[in-house]
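A short write-up of the structure that comes next.
A single protein chain has been omitted; all remaining protein chains appear in their positions.
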Amino acid sequence: MMDFSLNEEQEMFRNYVRKCLNEAGQTMVAREFTCGNTSEFIKLQKKLAELGCTGITISEEYGGLGLGALDLVPVLEEFGRAVLPGAYLETMAFVVPLLEKYGTREQKETYLPEIAAGTRSFSIAWVEPNKSYDPDVIECQAVTKGSSLVINGVKTLVPDGNQVESLLLIVRTDEGGNGDGLSLVLIDVNEVTDMKTLSSMDETRNVTEITLENVEVPMARVIGEVNQGWNVLKEGLLYLHAATSSMLVGSMDHIVEMSSEYAKIREQFGQPIGRFQAIKHRIVDMKLDLETARSLSHYANWALDTNQQDKEAAIYSARTFATEANIRLASHNIQNHGGIGFTMEMDCHLFLKRARFYENYMGSISQFREDVSKGLGWSYEKPRFQLTSK
Amino acid sequence: MMDFSLNEEQEMFRNYVRKCLNEAGQTMVAREFTCGNTSEFIKLQKKLAELGCTGITISEEYGGLGLGALDLVPVLEEFGRAVLPGAYLETMAFVVPLLEKYGTREQKETYLPEIAAGTRSFSIAWVEPNKSYDPDVIECQAVTKGSSLVINGVKTLVPDGNQVESLLLIVRTDEGGNGDGLSLVLIDVNEVTDMKTLSSMDETRNVTEITLENVEVPMARVIGEVNQGWNVLKEGLLYLHAATSSMLVGSMDHIVEMSSEYAKIREQFGQPIGRFQAIKHRIVDMKLDLETARSLSHYANWALDTNQQDKEAAIYSARTFATEANIRLASHNIQNHGGIGFTMEMDCHLFLKRARFYENYMGSISQFREDVSKGLGWSYEKPRFQLTSK
Amino acid sequence: MDFSFTKKEERFRLELRNWLEENLPTSWPKEEEAYISFLKNWQRTLAEGGWAGITWPEKYGGRNATLMQEIIYHQEMVRADAPPSINYVGIHMVGPTLMQIGTEEQKERFIKKLLTGEEIWCQGYSEPNAGSDLSAIKTSALKDGDRWLINGQKVWTSYGHIADRCFLLARTSQVPGKKHKGITVFLLDMNQPGVEVRPIVQLDGRQEFNEVYLTDAVCSDADIVGEVDKGWQVMISLMLHERAGIGAEVFTLEKQFNNLVAMTKEYKVDGKSLIEDANIRQKMADLYARSRGAILNYYRNLTNTLKNGQPGPESSIDKLLVSELTKEMLEFAVSIQGPHGILWKEDAPINSRWQEKYLYSYGTTIGGGTSEIQRNTIGERVLGLPKDLRA
Partner (left out) sequence: MDFSFTKKEERFRLELRNWLEENLPTSWPKEEEAYISFLKNWQRTLAEGGWAGITWPEKYGGRNATLMQEIIYHQEMVRADAPPSINYVGIHMVGPTLMQIGTEEQKERFIKKLLTGEEIWCQGYSEPNAGSDLSAIKTSALKDGDRWLINGQKVWTSYGHIADRCFLLARTSQVPGKKHKGITVFLLDMNQPGVEVRPIVQLDGRQEFNEVYLTDAVCSDADIVGEVDKGWQVMISLMLHERAGIGAEVFTLEKQFNNLVAMTKEYKVDGKSLIEDANIRQKMADLYARSRGAILNYYRNLTNTLKNGQPGPESSIDKLLVSELTKEMLEFAVSIQGPHGILWKEDAPINSRWQEKYLYSYGTTIGGGTSEIQRNTIGERVLGLPKDLRA
């Protein structure tokens, strides 16, 4: 029967997570994190793991709950509400589904139980300095040496590289074109030759750059087939972007709440400012954006779980809409708050910076739109990789 | 000394024109025209010619006033305010400057005095069925036969073809590429084999389609060099688009006035609706668009008159901005008026339809933006012709 | 979360689809008078097939359809491009209201005839000075012996020129400072000397709406719905009968978008399809996301309606999104047709009435509550923001 809402268990899980985040002080964890104080975040991570957050999409055989993308949705929305730091997204909505589908028995046994227990998380090392996400510009190289791979290269914009234990690394193992010749390698952070943390506008997520100099790892670390990494990665991106949309929806939810509440209590000219249509109607438009993003992201995750034909279009639609809407909302939120919105004191800025973090994260808006177009069969040409969002 | 306003003579001329249009009933002339009653328009044309409108940019030697593009501005703004029908724009701001610059003595003597007297006007026959404005898709052909040209082909979207005496026709005289092989020919409407009037959304301007079957005209009708028509035409377009911008500004001026006045008197919930910020702020944004378009178009015409280095960028900036803003304003104007704005009774619809008429008139927004880019030296490649506005 | 229909629902869909295949008229007359009788015929055909008033109880000729069946009904009607209902006001508003609070005599007199289209109804709400603010109506009804004399002017009356009866709001008393009080609902006979109907020409050239001038038009006590002076409540409860809300508009938006995709593939300039232009694809992907979002929002609100039993103020979200998006989409459709897009009707570059639909779309953000009013409703009733100051 048609029922377009999260089920009771999912809503109940949301409540547990929200309670846990509220007890941790909601955005306070992110605020502390931006000041370099990660202890609150680490404590919270443990609690969330105890709740079961880190096992949702992992099969029961490896210590998880064996649930789907839709079950992640309430958790991700709550994390987005709290602008939570950490690589939960990359771990649970990218590496886990790939391990589940393409991992060898050995890989699964090595990684999945630790992820479920909350003792291992993953980030993604893809883009290189002055490069786009185009697969054909990847230069970081892995050369076969006996049963090992020897890796050389530089990866940048690795999210939270300094917060995770492992990385999924995209390397060139052969000559390419159209995404050929790439492989995905699972490596540990301590195998990396050098890592530096870059200054980022959004300090709730650390951005790192890693250098690999003759890093030797066993061939068994390759996930999926050698040279076929691009197709594996593209499948993982469906999970990642569906999940990203949900996290953005969570942020938007908090933003609309902030603006509405402030508009009810802040007075100017003897009136709560929410009485002025300039403010009121703007918040209404924000609400419309929020609900639209929520509908799109819920459907996207459902389509992913149930393998609908339109899943690609659904996921990238959700991703583009939520990304742009989130930036819009975060900006409006500052304006609605006036002067106080321009300060570090209010949370407004956290949401704006986070919105920018995800704008060009693992793709660009124009690229995603071409993916929608492709998903709907509008164009059969290979979509050209676009440099930027606009 | 810096003075960024029209001078006293120009403002005085504006007043004469406005008085004349007011006496003719302002938009009533256009309304009658859309009902097929052209007599009021013809009467008005005579009066405007007597005022000197038809001679402004024609040199004194041929019976004109010998003035420049900036002197046309107030007249065009007033015409735009009244959504005036007719091919004044094409005649005065395209054919006249081309005749003045490229016309032979004979051509000037034939056409300019009659234009100045208001007894001859011109339209432009450029685009062909299912074709864009790309010069290289032009198929209408003119073949040399002794000292004549024999022309065959179909031209569509000829504005007011049934209201003018002559046409400036763009024909292929040689093989092309990059605009080569085209020529401009001056022909009389009665030389055309067939003309039919097409149904148009904007009935204040008639749209016609003409057929030419073995139409033979003397070689002396070519304006500018044979096969070099594209460059001549592009120069004419600078005048045409600068003038179009001014006409659009006039429409916008009237629209803002309509919305403001209505918002002051129309009451709902016991309030003039202009007190509600949804309406008030929207009209303010309309006013900003209007003033920006006016500044851009004034500068564009000044830059054209004084041959500034940035004239191309200035003209196409004005054209793109005014075009899009005019559509925006015309749409808002309907919404501001509510139900009554949706009727034929109010003038709102006249401005909307006119706004759409000029949207893709003699080019497209994206093409104009490439022209700006080229004018500013951002790209040196040949700009690709874009099909559409968006 | 589940997007599938039950087997019973799918059977309902199939039944309707089969019926439509057999009964749908194949050609639509263009001439006004012929078109009206065509629509009346269609209404009779629907009623005879049991496909008018499907949510009504069987005793009134309905089939007790569930909300989901109603949704399916709208989907299939849009899918089949079925003619519009000439008696929408009668079937979706007047009928259900009378069943609930009408007198037995009113039910007897009106319900059957409105189902079959024998009597066409119109709605007498808006007035020249009461548009967004309906409570400002001035049309008066004064008791004169055993009859009521009605004077005033109504506007935006759809099908007023062919309607037999009008569901009319009139002021029966003045309560200073309480404009919502003192309003009464009358069932007015349009075929009487005191009623003059003048068509309004819309900006797209069509005439769907009318002005209705009432000069000593007559009603009797028997024509009053509910109680005297309590018409505002009648009007509000009537709105709740519109359970499926703007379902038809939502599915029309969906169809419109699919038509747009088809148009960008079919329509060629310089031998190239519009969809081959990367800029157009980008905007199309954006419109896809937003129209899907609007449709999915509608489903989410439906779920709430199903769970709560009645629709909430969220229906304003659907109305606002769908109308604004429809307008934007049609503007885009005309705009990308380039210079040829200015052509109209038979000369338009592609034969799908894009130009007419575009102009008509300007009415969608005005009629049925302007976008500004929808934003107020959402702000105040969904978000709890303070109400506008009113004098």
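Labels for the chains are A, B and C, by order of writing; each one numbers its residues from 1.
The working rule: a contact is a pair of C-beta atoms (placed from the backbone, for glycine too) under 8 Å apart; a residue touches a chain by one contact, two chains touch by 3 or more.
Since this is a predicted model, take the numbers as computed values, not measurements.
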Considering the complete complex, identify which of B:80, B:103 or B:274 is in touch with the unshown chain. B:274
Per the touch definition above, residue among A:10, A:38, A:107 or A:200 touching the missing chain: A:200
Among A:26, A:163 or A:366, contact with the omitted chain is made only by A:366
Pick out the residues on chain B that sit against the missing chain. 1-7, 70, 256, 260, 263-264, 271-272, 274-275, 277, 280-281, 283-285, 287-288, 291-296, 298-299, 302, 313-314, 316-318, 320-321, 366, 368-370, 372-373, 376, 378-379, 384
Residue list for chain A contacting the dropped chain reads 127, 130-134, 137, 156-157, 198-202, 207, 267-271, 276, 278-279, 331, 334-335, 338-339, 341-345, 348-349, 352-353, 356-357, 359-361, 364, 366, 385-390
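The definition used in the following text is that only the chains that are shown with their structure count from here on.
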Chain nearest the overall C-alpha centroid of the shown protein atoms: C
Could you grab the centroid distance between chain A and chain B? Build each centroid from C-alpha atoms only and quote it in angstrom. 51
At least two other chains touched by the same residue of chain C: list those residues. 372, 375, 388
In chain A, the residues touching two or more other chains are 277, 281
